[in-house]
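One protein chain omitted, others in place.
Note that the chains take the letters A, B and C in the order they are written out, and that residue 1 is the start of every chain.
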């Protein structure tokens, strides 16, 4: 049985619903031999800022039970280097590119978008709003609905391409931030980013990470991510969602689709299995074939509510 | 080297800092052969309500990566049966008993406390406030600081014994709820309860749990629990804390102590290893001996902040 | 009550029984005993994946040297059973056993037991059959499966039944071996032709148990059922494994079961 894997995330059509998540697939070209990016629904870039950033000092990662904590600190080559060095190759390979954007001020976000708008071959933008808003005292953009609405609206003005806002699971009120992003003009919401977490070195009596806090990812958080997708989908059933958090298998992807996601992103799983996103596409296809699902799109939001 | 394992949680002295967590050790007597309750710092009972409750329909549990989701629905024998059937034996064994209390109204909490106050052999109370407040429209007591303060104050009037309030990780503002519990008269705060989560059956396209949502526990949540203990300890350094969430080893216990907990509770780990709480006491002792820690109490809050 | 223990066990042998099922021979240094129908909680792999232990009915328990050998029959369905399939012989696991309430094997004077097993429901009944055979108590064994290849350990079952002059009745859904159709129909045919049993002991898929309960009620046959529910602790502390009891209480399968008399369970459990 042949399965139609294509999905729509708002107006954006994808050949299949599996994207690589930001920060776990470089700029899309590091794993061409193990996981060809053009075989995926799309690739979300490492978060880009106007200028290159060195990120946090090491150590930056800690293994946890069925997950890991990272504090990379948004190291990136800067939007300009990305556009010059990676984008042409991605374009040539016909990769669906979603540029992940962050900044410490609203202007910084807009700068990244403006620079990208000069280029061909970008399919959509994803705003990483788990970033301290320097002008508003360091509170994360994604934690305060009014700030988030303004940020989204500013970015909305800068582009007509699909604009995704990536929600933080640490926000006091998830649904309120979701609504704010939509009010500001978001076309879709991606969720979730990493969960705030700490690791402690018992012998040395100090936090493992120099900045103490980091973000938890991997299968450990899957049940939380799935819950959040379901909550946002029930509150805002018309808004396209992109599900993220601990996805490791085709079946995991199905669960997120059923909960209301139109597509999914695979992050940490790629560290354990560099071909994970591609494998998940195949497993998803096999699942649909076995269950008699002709088109993956049918699964989106198809959860029976008891 | 002999290690002094005793700790103080406010005015309550415990022979060691390891308690069994509510809902994972029955009423303290089910595992006397595998994990003698009198060898622990204490035992926290399954949550008690004024009358017996049947809890949720099955299925009630789902395995997840390094954790599980439960929706037991607070099945319990009722406070009266506990006081008649279990408490005398616990008393005889000189077990340090912490009664976990919940209700759907403030009066229900107070009723449980009043009934317990008639008995000897209860060391402290722990209020489970992750319970829908029926009179306030179903919002959980632990999610709204004002309600929580009132509930704590009402319970405070009913007893002079140590009163612990168990915080929910799902509250919009953890530190605000912590402050409210303290303002209401709590002697200590236990954290964390389970994290709201969902599991989906991909083939059947429905939630695994009949009530859809459940609570995630186990090592998967440890990095989140540790972060929350650290956050509350930094905001309220004078308030005794009891750390809970994914503790499986003596080293895990040390991490919570360093983060600011005066004692810890072991929950889900007991399902994988019925002797886990006792093993953790021994591992903690071995850790201290190896690291030259003469008294466990020294570890409490001893994390170096970078 | 037989003392339970959390034991280190070593995989001494694995034998394929069918395309999906295999037998594990686990040995331990310490002696232990169990009743048919009791189970153990097995950590299927070192480390945290799978996270929870899995309950497995004990299929045989006997002395070997100073220690004990314990057999499990396992059907490969998911994470835990797959880990058991992959475990190299010589590998070690942790087993907490024996747990729960087993079958009551006492037969009323001159009465006869029917043992009814569907698919991977065989293990507790194999244990019961071999115990009954050793004690010289008469019984018949009804063994059903989807297809011939999934009828497990038929010769061994035959030996146990034969030792007490009983009958081994086989049935497969596709008729590839034994009678065609489900095993409860085979039992009903025996009953209709006069085979009166004092008690039936059964384990198998829920539809089989449901059909059996209906029949037993209409016949006035006493029935003991071994149930399978998802379990976290296996020792009665998590309340994860409950079923609805006849008295309206929710009862734990791990501690009050896994064997229940049908009369102890809520009628709606069967609908």
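Basically, contacts are C-beta pairs under 8 Å (C-beta built on N, C-alpha and C of every residue); 3 or more make two chains touch, one makes a residue touch a chain.
Owing to the predicted nature of the structure, the values given are computational and were not obtained by experimental measurement.
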- Note on the structure: Answer for the absent chain's shown contacts is A, B, C
- Item | Touching the absent chain when the full complex is considered, from A:4, A:119 or A:273 | A:273
- Query: Looking at A:66, A:99, A:163 or A:280, which makes contact with the chain not pictured?
  - Reply: A:66
- Message: Touch as defined at the start, partner being the missing chain; which of C:13, C:63, C:89 or C:267 qualifies?
- Response: C:89
- Message: For chain A, which positions touch the chain that isn't shown here?
- Response: 23-26, 30-31, 33-34, 46, 54-55, 57-68, 70, 72, 75, 218-219, 268, 270-275
- Note on the structure: Where chain B meets the left-out chain, the residues are 65-66
- By the contact definition given up top, give the residues of chain C that touch the hidden chain. 45-50, 79, 83, 86-92
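The definition used in the following text is that only the chains that are shown with their structure count from here on.
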- How would one label the connectivity among the chains shown: line, ring, star, complete, or other? complete
- Item | Taking each chain's C-alpha mean as its centre, the one farthest from chain A | C
- Central subunit by CA centre of mass proxy: B
- Message: Which two chains have the greatest number of C-beta pairs in contact?
- Response: A-B
- When the C-alpha atoms of chain A and chain B are each averaged to a single point, how far apart are the two points in Å? 34
- Task: Report, in whole Å, the distance between the mean C-alpha point of chain A and the mean C-alpha point of chain C.
- Result: 47
- Message: Show the residues in chain C shared as contacts by 2 or more other chains, in ascending order.
- Response: 48-49
- Task: Indicate the residues of chain A shared as contacts by at least two other chains.
- Result: 65-66
